[in-house]
Structures are given as C-alpha cells and as structure tokens.
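The complex is shown incomplete by one protein chain, all other protein chains being positioned as in the whole.
Labels for the chains are A and B, by order of writing; each one numbers its residues from 1.
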C-alpha cells in the first residue's frame, strides 16, 4: 500500500477541494486501497506558493497549484491570466488544450507531470462606482494581487493597492480599496457584497488550478495503479469543469440574493477592456517569445 | 579568534537591525504610496523578506546574550560536574539541531537557485536572494553553538544574565 500526500490551498468547502476529495476516493476504490491519497486542504500542509516546490522536491507526491501564480517563473503558466484571451468556459477549455502539451514538456524537465486542470469561474469587476467606460475606472482604489491585476490598474489609470486576501474584507470596509477583479465565487466567499454592490460580468479570464504529480513517485507505482490514477484524473477534470460552471451559476444567484447587482458591461466598457487585453497580450508575447506566439497560434486555430 | 567571533555575531546582529528598519520602511512605503497615488510593487513581499532577515541574522547574537529561552528548571538546581554534564548535553543537542537547521537552510537557497524558484508575488524576486539571509543566519548560529560548546567544555563559558530580564525586575 502506498500513501500520498496532496497539499491544496483552498478550504474544504471549495469546489476544487471537493473535487480533489472525490478524486482521492475514486483512486482508492479503483486500486482497491493500494494507493491512498490524503488531501490536506486549506494550506494546512504547505501554503499556495510552496506547493509546486514541495511536489518538485518530493515533500509531497501530488499537489494542487494555481497556474498563474507561477508566471514569474515561466510566462506560459500565466497564459490563462491574460485578460480577454479566453473569455468563456469553452474558450478556456480550448486554451487549456493548447497549453497542456507545452506545460507537460516544461514540467517534465522539472520532474513533474500534470494530471488535470480545472478552471475557476470567470473574472469580473467588483466596484463601488458604476462603470460605463474604462475612463470611469480612473482613480479607483484597485486591489492588485498579481502582476496582471496591477498592470490592468496602470492601463486604466486606477490606483493599484496591495492588500492581502486575509485583509480584503477589512480593506473594503474601511475604504482602503473600492474595487478589484475576481470571480463571483471569490466575491461570495469574502462577503464582498457587504461593501461593494456592483459586479461587472466581464468574463475577463478563467484562471486554472492544476493537479501536478512528482514523476519519480508516479514511476514507482505499478502499471495498473498508474492507469487507475490517470483515469481518475481524467474523470476529475471532466467533473471539475462541470462543478465550476455550477458553482458559477450558484454563486451569482447567491450574490444577487445578497444585494449584489450582476451587470453586463456596456459596449464601450467592453471595447475599452478589449484594448487593455490586447495591450497586455502584446506585452505578454514580448516576454513569452516564440513559445508564447506558438501557444496563441495553436489556441486560435482550435 | 575571540575578537573575530564576537565581531561576526555583532555584524550579523547589526544586519538584522537594519533588516528590522527595512520592515518598517517597506510597510511605510506601502501606506505612503497609497496615499500619494503611486505604486511600489511588492512592498508586502519585501517586508516579509526583511522580517525573515531580522529573525535569522540575529539568532547568534541573541544566543550569546542568553536571550533565547529554555527551561532551566533542572539545570538551575545542579552544581559543579553534574551541571557541566547537563550543559554539555544541552549544548550538544542544540549544536546538532542548529547544524541541521543550517545545512537545510543552505540547501534551500541552493535548490532555489538551481531550480530558478521565483516569488509568485508582484515582486518576482528570485527566492535564493532573500533566502541567503536564512542560510547566513543559521550558519552563524551554528558557529555560535560550536563556540559555546567549546567554551563550556573548557569550563570557560560565562552565562550572562539576560539584559532584558533586568529591565523588568
């Protein structure tokens, strides 16, 4: 019997974590208990930025990471964080299919393999102001929690403010920030509706969580167990995307019930944001070079 | 030798003190920049690195000043050879653990460099750079433990009364 540890950064009631638990059970069943995977949710074993390193170093055999987190290391990790490149579940799935072979190659060099990936719900704009165009975003106190969100702020003339997730609620209550970009799910989890009443459903991008495996640990399994793991991974991917869509619909309903206005962006705002997206894609391509161009090309062909 | 060692601990402590100022400056930069409407990316990460440096680089100095706490309930009741024996045991234990700590801290920075581990935040710092403070601080701590161990073995170790303690009594 083999025991694997699976560090994950999100709470037990998050749909990603629920999916992981189901995945672990599937593996247990399919291997008749030969491979037991213990999910350590809520960053109880390793914190989000440490998980990739922990799997790489063999401190955990398998782990869940947020891909865009690692874009400083390699721009392709950040492809699903480029605004308006892939702005729906279907597009996001296409992007994942284009991204996957490149990720597999890169991760293989690092002694890792990717088992599956699941998108987060699409990102929209939480703001106290009503927005008709990007000009209305000038001077917003905008939470910048990643290089991409900081760059968006600069491009629209908002003030990027660094606020950690842990202090998000308080920062909204005291007016340290009055806007940020995230999914409906995050807004519900952080009770954003207590402070901010507008959410523009821009579907800017759908960041993905990926489950990665240490290759040496995988190689140490016998063939039937390996197959069972891969099969359970494929099932978890299909299930995860469905769960994500469902979570999106449900949380938007719950946001509405709590007084959040779910707004469609105006044509002008859409055009303006598209411009921001194009600019950021251009900058990203400069960083990502030929690899990046190849990714965008193969994605657009799909 | 004695002079060089003390200089090493003091220099390391001063770096730690500078890092403490670094924590303050980073946090202030984040407050002030927000008020004045400009952006300094990564202030939160820099505050964290500075805090780590302050903690690790001061380890040896704090040990030499006898301000790392421990339970001296049994030690305090022993005299002479018995006390010496128990001190040797505690110092040997501390020495070994400090050695592990130093070895793996160096390895941490080394591996970070080898696999090109980069901070995931807005600062995008190659992590081996700030992790050098942890490697350096734990090595100096290890040296300080060797120093104490040898002094105790020769019966020359003087345990200073913690200055902090005197403030409050």
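Everything that follows uses one rule, which is that a contact is a pair of C-beta atoms (placed from the backbone, for glycine too) under 8 Å apart; a residue touches a chain by one contact, two chains touch by 3 or more.
What we mean here is this: contacts and distances are computed from a predicted model.
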| item | value |
| --- | --- |
| Per UniProt record, name of the chain withheld from view ["Acyl carrier protein", "TRAP transporter large permease protein", "Iron complex transport system ATP-binding protein" or "Protein translocase subunit SecD"] | "TRAP transporter large permease protein" |
| Full-complex contact with the absent chain, from B:37, B:76 or B:155 | B:76 |
| Sole residue of A:29, A:47, A:231 or A:300 that reaches the chain not shown, by the stated touch rule | A:47 |
| From A:58, A:101, A:139 or A:289, residue that would touch the chain that is not displayed | A:58 |
| Contact footprint on chain A, counting only the chain that is left out | 3, 5, 11-13, 38, 40-47, 49-50, 53-54, 57-60, 163-167, 169-171, 173-176, 189, 191, 194 |
| Interface residues of chain B (partner: the chain not displayed) | 13, 16-17, 20-21, 23-24, 27-28, 30-31, 34-35, 44-45, 47-49, 51-52, 54-56, 58-59, 61-63, 65, 67-76, 86-87, 89-90, 93-94, 97-98, 100-101, 103-105, 107-108, 111, 130-131, 134, 161-169 |
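Everything below uses one rule, namely that only the chains that are shown with their structure count from here on.
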| item | value |
| --- | --- |
| Footprint of chain A on chain B - complex, ascending | 30, 34, 37, 39, 41-44, 111, 115-122, 124 |
| Contact set on chain A toward chain B in their complex | 48-49, 53, 56-57, 69-70, 72-73, 110, 141, 144, 146-147, 150, 153-154, 159-162, 164, 176 |
